[in-house]
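The complex is shown incomplete by one protein chain, all other protein chains being positioned as in the whole.
Per-chain residue numbering starts at 1, and chain names A and B are given in the order in which the chains are listed.
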Amino acid sequence: MSIRILAVDDSPTMRGLIGAALTPSGFDVRFAEDGIDGLERLPEADPDLVITDINMPRLDGFGVIEGVRSDPTYGSLPVLVLTTESGEELKTRARKAGATGWIVKPFDDARLVSVINRVLGV
Amino acid sequence: MSGLDELRISFFQECEDLLDSLGEGLRAMSDLAAAGNVDDDIETVHAVFRAVHSIKGGAGAFGLDDLVTFAHLFETVLDEMRGGKVGITVDAMHVLLRAGDMLSDLVACARDGVTPDCERMGQLLAELDALVDGAGGGIDDAPFEFVPTIVSVEAIETIDIVEVAPETGLGASNYSIRFAPKGELYGTGNEPLALFRALQQLGDLTVQADVESVPLLSDFDPSEPRLRWTLTLATEATREEIEAVFEFVADVAELGIEALPDPGKRPDGGDTPQDRTHADAAPLRDKAQPFSGDPPPAADIDETHATEATSEPAADEPQAGLPEPARSAGPGSPSATPSSAAAPATIRVNLDRVDRLINLIGELVIMEAMLSQAIESAGLASDSDVSNGLDGIKQLASGIQESVMAIRAQPLKPVFQRMHRIIREAADATGKQVRLVTVGETTEVDKTVIERLVDPLTHMIRNSVDHGLEDAAGRAASGKPETGTITLSAAHRSGRVIIEVSDDGAGINRERVRRIAEDKGLVAPGTALTAGEIDNLLFTPGFSSKDEVSALSGRGVGLDVVRREIQALGGRVTIQSAAGEGTTFTIALPLTLAVLEGMLVEFGGEMMVLPLSAILETLRPSSATIHAIGRTGRVVANRGELIPIIDLADAFGVAEPGEPEERDVLLLVECEAGRRAALAVDVIHDQRQVVIKSLEENYGVIPGISAATILGDGRIALIVDPEEIIASAGLDTATPQLAANE
Partner (left out) sequence: MDDVLKLPETMDVARARTLFDDLFRRRGTPLTIDASRVEKASALAVEVMVASARQWRSDGISFAIAPMSDAMLETCGGLGLDPGTFMPAHAPIAKEGGAR
């Protein structure tokens, strides 16, 4: 059974890039269009890992992390933050919210795959 | 690679939307800045920031460096604004609005592979930079060196970064890694086991758990885990690669990485081996090791390395990522189940497919008419089941037709949004203060119509700024606010789309217009003209004059071109003006190019359709107003003009022999050059919308005929092209003026 990823990003382009990076490696990627959508899709996507953008309408990436962490079923899911910002401040905020790790855009496909594998221990 | 090409295309489509919301947001900010209450809507600033940010994100993925550079500084300013460090002032918004235009241009340049205007970009970068500097914020990369790069398709291909093979030839080294998670680690979704497995990808790993450091349950606190590990890794990987594994946990665990001097020897190797009876239960290739009775105290942990593990290069440098083994450990095989993406709310459909559907509906109408005929011939009652069923089909068919038309319909918003920029540039060029008000942006029009509206609207807007509005002094003199207003509105009205461009300027100076027209010989001096007729002179070819050329109208486009473009869309443009109050241009357009509003006429036993947009009026003149010219020619006198009559039956060669009467129902039409003609027919049936079916595709070009349609009874009716009829009738000379002829 392939590993399921829920990718939360408001940009169709980024969603496409994430899909193009992960699908060839056998990941089953589901998508959500913003933070609220992402949290709502959790049960249906039942992911092994969540990738989320930070800057999104309605609910940002920090909100996604906090939402996942407070979920009784998905509280321990790894959540990777995907962002163009590489500043320490952002990492600190993401970490405080409970982020597992971060990937700086633009990412290269191999690195995204390797980071996911590392976090999942596969 | 084609997948990425598609993504690139979709990125630029996304950019269009983002630029729209960017423009909208910036204008809202600008309005608030002018009103002095920017704090009211910080969400707008967030939205604008997100738009720029998303463009930057995608641009980075496709290696569009100019775009990234520009968007980055733009975004920095916006970030400072939402953080309250840079004020949202009128001046600042002036810079941001132009930065928005620049960003839009950079997107277009990147898309088309064109080199952007570096000078302008450098200038705007400096202005944006000044905003940040002015706030005392200062950014690290202050002096911007802008180096243009030509974006090419190859740029995309660089996305596939070649994986760097792990350093080889150094031989295996042994590392001792001490790892002690803090309580926070377990709140971040990180798991020690996952990290250990990642280390295992680098080489031979031995895991030793220090169980003795775990207190008895009575003293245990789950939020302060005490279990710690000593790992021994025999690997060819560098220290950086090992540190990269711990990239995400450096702040939530204590970590020490130490190179062991002798690769052959493991630390603690000889210490107190314990019972290994059950070691075969361990699935890893390294058996569980006995743990030392004397655990290394936390103070032993090398803090220096712990810090290094968080350092940027390891975190962000792609090459520093995990080497090959980590990737080959990817789950499943490449042929594993494809991703099941969430169903999008919209789909993109090739227009050809929609058009094919429209054609099929035309066929359906024919079949329906034939069936109807057959039912009648069979003598079935009109309330029979068959007839009722047919009625149902008719209703469904018309429902389908409407739905298909709706597929092609799109809101006018993108076109209207573009006009803000036109206004801005026109205002800058003329030194006038102008604001644009848009109404009815959500009004939907056929996609093709929308695309072809941009040019005429652009010109009309420029014309309104240039000629419609007075300058600030002039406005002040007539008691108007210094800032002129141009209103662009759209609405559906009786099956058509009405678009109005109105200004609150001085109105048309009819005396001046008449003088210019007379000077240019467009109208005979002294001709009696109504106000409306004078206004319409603006649309006459050759009216726009060189001495009126300003910074804007130097483009050599007159309103006659606007009218031609609108007519080509099956629309009409009219003008209303009131002295001192302003001028309004009204464009009436069909909802779709696939449907034409036409007049169904009959001549020589043929039914044909004349586009309503070409018809000025219909006449049934008295014989006194018709004059014979030459042997066969006739003209009709109408409102001071002698208009040549063209008998359509003659023109198409369908006149029935021996027809005594001259056809006396006339349709007055006008073609692009302003020439008029009266088309003679037998009967005008009615006015209706007809579905256009192209003949050229299946049949070829027929002179005087633009297309065909299928009537309700299944008959084919040809659609007349008045333009060609007039041209082929050889009426080359301009319509003679009655005043000049008499």
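The rule we apply is simple: a residue touches a chain if its C-beta (ideal position, glycine included) is under 8 Å from a C-beta of that chain, and two chains touch if they have at least 3 such contacts.
Everything quoted here is computed from the prediction, not taken from an experiment.
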From B:I9, B:V90, B:C118 or B:L193, residue that would touch the chain that is not displayed: B:L193
Contact with the hidden chain (one of B:R27, B:R226 or B:R563): B:R226
Residue numbers in subunit B that touch the chain omitted from display: 181, 186-187, 191-193, 196-197, 206-209, 211, 214-218, 220, 222, 225-227, 229, 274-284, 288-291
Residues of subunit A in contact with the chain not shown: 72, 75-76
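By definition in this document, only the chains that are shown with their structure count from here on.
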Chain centre separation (subunit A, subunit B; CA means) in Å: 28
Subunit B-touching residues of subunit A, taken from the complex the two chains share: 2-3, 10-17, 19-20, 22-33, 41, 55-57, 69, 76-79, 84, 86, 95, 98-102, 104-111, 113-115, 117-122
Complex interface listing, subunit B residues touching subunit A: 3-4, 6-7, 10-11, 14, 47, 49-50, 53-54, 56-58, 60-61, 63, 159-161, 163, 186-191, 193-198, 245, 247-248, 251-252, 312, 315-316, 318, 321-322, 326-327, 329-334, 336-342, 344
